[in-house]
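Quick one: the structure is below, questions incoming.
One protein chain omitted, others in place.
Naming follows writing order (A, B, C, D and E), and every chain is counted from residue 1.
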Amino acid sequence: MKKKIITFGEIMLRLAPEGYHRFIQADSFGATYGGGEANVAVSLANYGFDARFVTKLPNHEIGQAAVNSLRKYGVDTTHIVRGGDRIGIYFLEKGASQRPSKVIYDRANSSISTATSSDFDWEEIFHDADWFHFTGITPALSDSAAATCLDACKAAKEAGVTISCDLNYRNKLWSKEKARQIMGELCQYVDVCIANEEDAADVFEIRAADTDVSKGAVSREGYKDVARQLMERFHFSRVAITLRESLSASDNNWSAMLYDAERFCFSKKYQMHIVDRVGGGDSFGAGLICALLNGCSSQEAVDFAAAASCLKHSIEGDFNLVSADEVQKLAGGDGSGRVQR
Amino acid sequence: MKKKIITFGEIMLRLAPEGYHRFIQADSFGATYGGGEANVAVSLANYGFDARFVTKLPNHEIGQAAVNSLRKYGVDTTHIVRGGDRIGIYFLEKGASQRPSKVIYDRANSSISTATSSDFDWEEIFHDADWFHFTGITPALSDSAAATCLDACKAAKEAGVTISCDLNYRNKLWSKEKARQIMGELCQYVDVCIANEEDAADVFEIRAADTDVSKGAVSREGYKDVARQLMERFHFSRVAITLRESLSASDNNWSAMLYDAERFCFSKKYQMHIVDRVGGGDSFGAGLICALLNGCSSQEAVDFAAAASCLKHSIEGDFNLVSADEVQKLAGGDGSGRVQR
Amino acid sequence: MKKKIITFGEIMLRLAPEGYHRFIQADSFGATYGGGEANVAVSLANYGFDARFVTKLPNHEIGQAAVNSLRKYGVDTTHIVRGGDRIGIYFLEKGASQRPSKVIYDRANSSISTATSSDFDWEEIFHDADWFHFTGITPALSDSAAATCLDACKAAKEAGVTISCDLNYRNKLWSKEKARQIMGELCQYVDVCIANEEDAADVFEIRAADTDVSKGAVSREGYKDVARQLMERFHFSRVAITLRESLSASDNNWSAMLYDAERFCFSKKYQMHIVDRVGGGDSFGAGLICALLNGCSSQEAVDFAAAASCLKHSIEGDFNLVSADEVQKLAGGDGSGRVQR
Amino acid sequence: MKKKIITFGEIMLRLAPEGYHRFIQADSFGATYGGGEANVAVSLANYGFDARFVTKLPNHEIGQAAVNSLRKYGVDTTHIVRGGDRIGIYFLEKGASQRPSKVIYDRANSSISTATSSDFDWEEIFHDADWFHFTGITPALSDSAAATCLDACKAAKEAGVTISCDLNYRNKLWSKEKARQIMGELCQYVDVCIANEEDAADVFEIRAADTDVSKGAVSREGYKDVARQLMERFHFSRVAITLRESLSASDNNWSAMLYDAERFCFSKKYQMHIVDRVGGGDSFGAGLICALLNGCSSQEAVDFAAAASCLKHSIEGDFNLVSADEVQKLAGGDGSGRVQR
Amino acid sequence: MKKKIITFGEIMLRLAPEGYHRFIQADSFGATYGGGEANVAVSLANYGFDARFVTKLPNHEIGQAAVNSLRKYGVDTTHIVRGGDRIGIYFLEKGASQRPSKVIYDRANSSISTATSSDFDWEEIFHDADWFHFTGITPALSDSAAATCLDACKAAKEAGVTISCDLNYRNKLWSKEKARQIMGELCQYVDVCIANEEDAADVFEIRAADTDVSKGAVSREGYKDVARQLMERFHFSRVAITLRESLSASDNNWSAMLYDAERFCFSKKYQMHIVDRVGGGDSFGAGLICALLNGCSSQEAVDFAAAASCLKHSIEGDFNLVSADEVQKLAGGDGSGRVQR
Partner (left out) sequence: MKKKIITFGEIMLRLAPEGYHRFIQADSFGATYGGGEANVAVSLANYGFDARFVTKLPNHEIGQAAVNSLRKYGVDTTHIVRGGDRIGIYFLEKGASQRPSKVIYDRANSSISTATSSDFDWEEIFHDADWFHFTGITPALSDSAAATCLDACKAAKEAGVTISCDLNYRNKLWSKEKARQIMGELCQYVDVCIANEEDAADVFEIRAADTDVSKGAVSREGYKDVARQLMERFHFSRVAITLRESLSASDNNWSAMLYDAERFCFSKKYQMHIVDRVGGGDSFGAGLICALLNGCSSQEAVDFAAAASCLKHSIEGDFNLVSADEVQKLAGGDGSGRVQR
């Protein structure tokens, strides 16, 4: 029997000009769908799990297309509620070289941001579930979304489900103060915490002394320190930190660390040419959940998650459309890119 | 010196699947911009007038792209105010044969719908202007939009500007009752009223006895009756009615009538294969304004406007990208479609 | 609880040049998936049924893409077996005006054509099922496919499942003699028989005296006669016949007849501009099954099925991506194609 | 041994916006190649003849691409001379319904228009040739092109080659007076003359009393009269006239007449939905040459040529990419457009 | 009041195969518009200036599309004269890795190359203007273009307008000898001179001893020497030199130097992945003009101009579609390419 993972959040319509066109050059937009928790669900379905995504979507064809984009990749969508006014949209302009990628959000008043806890039967949703994952974006959508998220955490906890959270701070959605308060409360329920370079500082004012993110400088000791502080404050069982060095919009280095209270396990560092950077963090989270559900060691888990995430950067769209075998092959050391015939 | 026309309303991002794809088949959307009054402005700029479009658009690149789409065709955009949260969006699925076209609106909370009269300096805007045009969509956007529209009408009237209004009832935006009240007030200021088959009934409960729109049956006498009633109630100088017979999503018949209190002038009836039906009414309005500003007779005016509108149905996008010469040629009787070398 | 329908057959990769390009002009092929029984399953999933498609597909990414194309539209694919060497392919060149559409099949040795009955657990598949549908294409694929189809029919019968079959004769796949023998055997199990203009003659030498298909001449009496003969020979509970008048590759007339042993019910005749003609018959079959499962009268059923099929001709790809509401609206008489806002 | 046909003229780069986009909407142009005599050569290669196209093209990659476009379809390009400054270009905007297609020529100073007779070894070119074809466009390109064309006619005549000419008057290239003088001289060498509705009048002031081309009215007697006059003046062995009734840019009727001094043979009249109208006349010429070289009767020849041309209107690009079998099938009466599986 | 800049030259239709396709693989061309001085005008309009482009374009739709491409981005086109025969065209094949990009020009006899000074009212054009910019391409187009350019310089000087010139030598357009003579005369009027690595040598035989351009070796001292010589000969107030190291078609290093008679200011060197290399020099010129008009110091100016130009290499098309803020951000040191949300 497949292990069952619940993820909860927003899935948006993503509109991106073709190739490297700027927004003002666009005569068409590639239309895909994505969002932190939906991306995680797709990855986990790809890895063979019973992944279920919970959200609310408007009852029209664009809402249906979002549902279909998940069904296509095997995500169970039976818990998606239909109603509300609109689907959130984000516009994505792909950067290159020294020109950064750019995101314009148009997500206010989306169906999920106006949903309330009464829209979801959490008890039924978490029945027989093994894992619950959400990100810091979901509670940031609205007060009702934050309340709903809290209800979900409580229900998951009650059902004995492991909970993971990717802090994922978005300053366009809420203030640091509000994030601190609400995430602080939610993190009481979280077992596995995932953060990128800036989240711990933005949300919890937890900083390592010698790191300047804007300069892309990464210190191993600094990150250990951040993980240790996070674990102390919230009693997580594990803290994962992703380490991105942004050389340019086209080239990034990528690695990660997993702290399990005993060891700090660092992954290999990948030097990546970037095809599509969005969803990089989500693919790490999904890789981590996959590895932990499969009983991997911490070192194996961070290796798998980092390799999964490295591959994501070579794939168009939010979703990390790779198999566990492909991830395993890269994690095992073959990054030569030789043609597979 | 070119004659100067002001139009005021909303311009939206239009997202349409390629060809005859349904929404749920779309992997990309053609991205153009359009909206009733913007469409009229583009037509008039094409005809050589100093056409100016007034609206409010968000201060980001998608808002800028909307501005650029107008500048490209020569519309003066210096009175467009920047600010607010979002640009309205509409999704358009092109129908074919027995399958109708479908529109999904996502326009709530657009910058123009949250704008107020203080955003616009109507006195300056109408300085030296010759004509003001709006449609029934603008006051339907919100209460503040209705109030702003009323202020615009008053300012235009004060500046001695001719005012035209296309009733354009949209039942997704407001109730018939509300439309009746507000449009009734606005119509006090209007000189030239344009209506399609259903507007007069929906907005003002003015009906011709023997016409069933859903069956596409059109009676000349019925339409004369409607025009006469409209003119009596609001003392318009002219009433134009467009007559669409929808044989299928691919084939329509199209004609129009102009009543100038003296004569009922009917245009030729065009049998059209439809390339893009959206903006058909707007292109009629623009043709009518062009002809009237050029001093045409009522018969010439309705002929020009109907021919302009006929051509619009052969053009992709909201905008009617035809020249006055092209319209004149068709109005003059050459609809043979022979190659112009 | 949703009614459950099983369909069994081949799903192919469909490769079609863009627009009206000929094969030898193609620099790219639109890639979709389709096949008689898969098309029926998608329609029924769209109508809200628990539709399940059974086939065998190779264990590589193109095979997976075929699975995903079905999941996307809600078809249950859990009974699809993976293995074998290849997915069948068909190349489709869209005709226009006097130039006919052209199909090149490359389906030999596909996984499903080399599958055997041991690949499928028919007892489990038909558990709780309400309906089983197949077409004359499936047994034509190979001797083992014919044998498997027979096993499926027997198992379905045993499970008390209603069986429908679309005769669908393909002369590239087998001889008329072989078709006659095998289809004769299979039809012993069939409750509802669907045939187009030529099938009855090609497969069973059942002809109406006064009809010449290549001339597009259709006689109501002739079709009644064919249906009567089919029912007499195989004791079907219902016989449906679709009536296509091919005026050109761009314009067809379309209607259908359903004979329920008591009455001959004729649908309205639709005059269609064709967007995509492939899957027209399948969409009729799905419409018929939907209506019969919903308890419609014979007249209602043939009206619904003909309207469904009419709409299919306006939709790109094999799948008839319409809702029951849309079909109902057309069946109810509104074919005006007016924009739905 | 295949029969060998020489055609001589200009091949241009054709730049056409996608679909029904107007020039000012185009962000890309479909790039194909075509021109009267090149189009004829491609058709004849498709029909299995040894077709050779003679021209001059610049010695760069765009010139090479033009050569390749001919080689692709089996035209022998070994007599194409390389040099000169540029390839002629034409921009094509596809019309629809009442909006006509539009052509903008940018062909001045093309390599072929600046070529001289010394560029070509006509004796070698016509060695073993069976037929020579040119159109009235080639001598219109420039004085040197006219002189070269005359040299070619003389050499062809000397080599005992049958000569056909499509009058094809282009008023953008030369005056009627100049056309009359030069075409009058060239027609001394011509055996088979092809003209459309307007050419005979424009070039030779030969008119039928009761026809008004711009109104699309076609009189059988009138055309007979024109053919008779043409034959009398120039002693052609055959005169073919194509009869186009332009109902709209989307719908044309098409038929033709062939006069062989004994009989006036009229083809069937085809009602066509137009995919691409350019090259319609050229496809008629090629069909006629094919049929005459194959020894068809005059009735068979005009039937074949009209059917070939009818099919051309359903094919994108200048070239008529159909086989002799396909033409024969339509000429034989099957225009039902039923799918060929 | 916005500062007003006049640029004068040719705008061409640019036709480029998609992606990395070679010319002979192209089935379509992306169609944009560009040319040295037009590119500068678009940049300056983007930076918020009143930028006006002066040229002559044919009076057809392709000419209009060129006008529209400028209006779209806010360039004032009221001084563009319409007439003449054709728009210049250039074909662009994008290189990659060791394969260089390739340009085929088809610009002879363009409207601007056949224009004369009487086409332009220079006095009116330079009324209230602040800056005049042209490149060495404009006088190279034809003798009349050179004469017109000289008239423009004289009129600008008379009107007290600052003049900048980018030497931009094109050996396909004229000989070095002719360039030397004419540019020598024009440079008498120039205040700010811009040159790339080869221009000074090609046009004025001014060389630095130790630099071999084809090897991509760049010496700071050598460039200082060149700038000093240029300033001495023509009494420019400033000389800017752009320094490109071409590692491959995909990777270039880019920096620049500005000499103001007092100091030699060097910009940072950027390592660029190239999206589109065309217009790189023009974007530098526009950045420099922007910075100087805004009163920047020489170091600030060269930093801004180099950053602007670096960003251009990441943008498709000739135009540098970046804002002053974006340039400032990169000039300020943030080239990390991190996503802007």
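To be clear about the criterion, a residue touches a chain if its C-beta (ideal position, glycine included) is under 8 Å from a C-beta of that chain, and two chains touch if they have at least 3 such contacts.
No experiment lies behind these values; they were computed from the predicted model shown.
Within the full complex, the chain left out of the display contacts the shown chains A, C, D, E. Of the candidate positions E:Gln229, E:Ser250 or E:Gln328, contact with the hidden chain is made by E:Ser250. Although one chain is not drawn, its touching partners on chain C can still be listed: residues 15, 18, 22-24, 26-32, 60-62, 64-65, 68, 85-86, 89, 91, 93, 102, 104, 106, 108-109. In the full complex, chain D contacts the hidden chain through residues 68-69, 71-74.
By the touch definition given at the top, chain A reaches the unshown chain through residues 19, 73, 270, 272-275, 310-311, 313-317, 321-322, 326, 330, 334-341.
The rule is short, and it goes like this: only the chains that are shown with their structure count from here on.
Looking at chain B and chain E, the chains that touch each of them are A, D. As for how the two copies chain A and chain C face one another, over half of their interface residue numbers coincide.
After Cα superposition, the angle needed to carry chain B onto chain D is 120 degrees, rounded to a multiple of 5. Note: centroid distance chain C to chain E, computed from Cα atoms, is 62 Å.
Under the contact definition stated at the top, the residues of chain D that touch 2 or more other chains are 19, 22, 24, 27, 102.
Judged by the touch criterion defined above, the protein chains form a pattern that is neither an open path, a ring nor a star, and not fully connected either.
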